[in-house]
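Before we start, here is the structure in question, set down as structure tokens.
Just one protein chain is left out here, and the rest sit where they should.
So that you can tell them apart, the chains are marked A and B in the order they are listed, and the count of residues begins at 1 in each.
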Amino acid sequence: MIKKIKVSTKKRIQMVDITAEIQGVISKAKMEEGLIHVYCPHTTAAITVNENCDESVQKDISETLSSLIPHHRNYAHTEGNADAHIKAAIMGSSRTLFIQGGKISLGTWQGIFFCEFDGPRTREIWLRIIKE
Amino acid sequence: MIKKIKVSTKKRIQMVDITAEIQGVISKAKMEEGLIHVYCPHTTAAITVNENCDESVQKDISETLSSLIPHHRNYAHTEGNADAHIKAAIMGSSRTLFIQGGKISLGTWQGIFFCEFDGPRTREIWLRIIKE
Partner (left out) sequence: MIKKIKVSTKKRIQMVDITAEIQGVISKAKMEEGLIHVYCPHTTAAITVNENCDESVQKDISETLSSLIPHHRNYAHTEGNADAHIKAAIMGSSRTLFIQGGKISLGTWQGIFFCEFDGPRTREIWLRIIKE
């Protein structure tokens, strides 16, 4: 069964830590051992895993991506969000995480992030748990 | 069981929408609920998920990648396709999709793309379905 969570942003480009929401879905499902696949059904947003301790890391990821793939350029796509599609395609639409003893198995400094590249918006994230 | 589909390209760099072929494999397997893992066994090609409505998005993704990672440069790999290896490593060799009610669960604007970076060629894509 696909579970859905919602995430809202306030800026055009924003990384939102969704680790706690995802853990909540796992806990509610009483899943002890397996995998969770985190899927972004949007074409101008993505999922990544990175440091959730120092917020400056998220700033560096967003700003470096935008310096490489600027908002405005002579893109063929004329809706003003061509950069967001390119960033989303590169970052990836899904991530796979492990569940052990009822908890997401993350490294010490890791969190799961929803990457909004064309906000502010309210978006959906889809989750699917696979029992080992 | 690994299922295989073939895809042919006409250009060096080309994004090919393979959503219908993948749905065909799921329908034939009569899989109702689960996951499909889409895997590219080639080192100069990749899989991504992005907009399949306006073709200009695919053009922007390909051209921006090539502006960042040009075809010719002083690469160490001398087979003339070093850029294709780099692009493939960054974009990723696989994507995971959800299946619900016998259909791939995609966002409104999403399609699954095979990304050829060193064509034209005929390539294989490998698929594996996991029942929930």
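Things worth noting here:
Going forward, a contact is a pair of C-beta atoms (placed from the backbone, for glycine too) under 8 Å apart; a residue touches a chain by one contact, two chains touch by 3 or more.
The model shown is predicted, which means the values in this text are computed figures rather than measured ones.
The omitted chain makes contact with subunit A at the following residues, 33, 35, 48-51, 54, 56-57, 59-61, 63-65, 68, 90-92, 95-98, 100, 105-110, 130, 132. Annotation for subunit B: contacts to the undisplayed chain at residues 1-2, 37, 39-43, 68-69, 75-79, 82, 85-86, 88-90, 92-94, 96, 126, 128, 130.
Keep this in mind: only the chains that are shown with their structure count from here on.
The centroid of the Cα atoms in subunit A and the matching centroid in subunit B are 20 Å apart.
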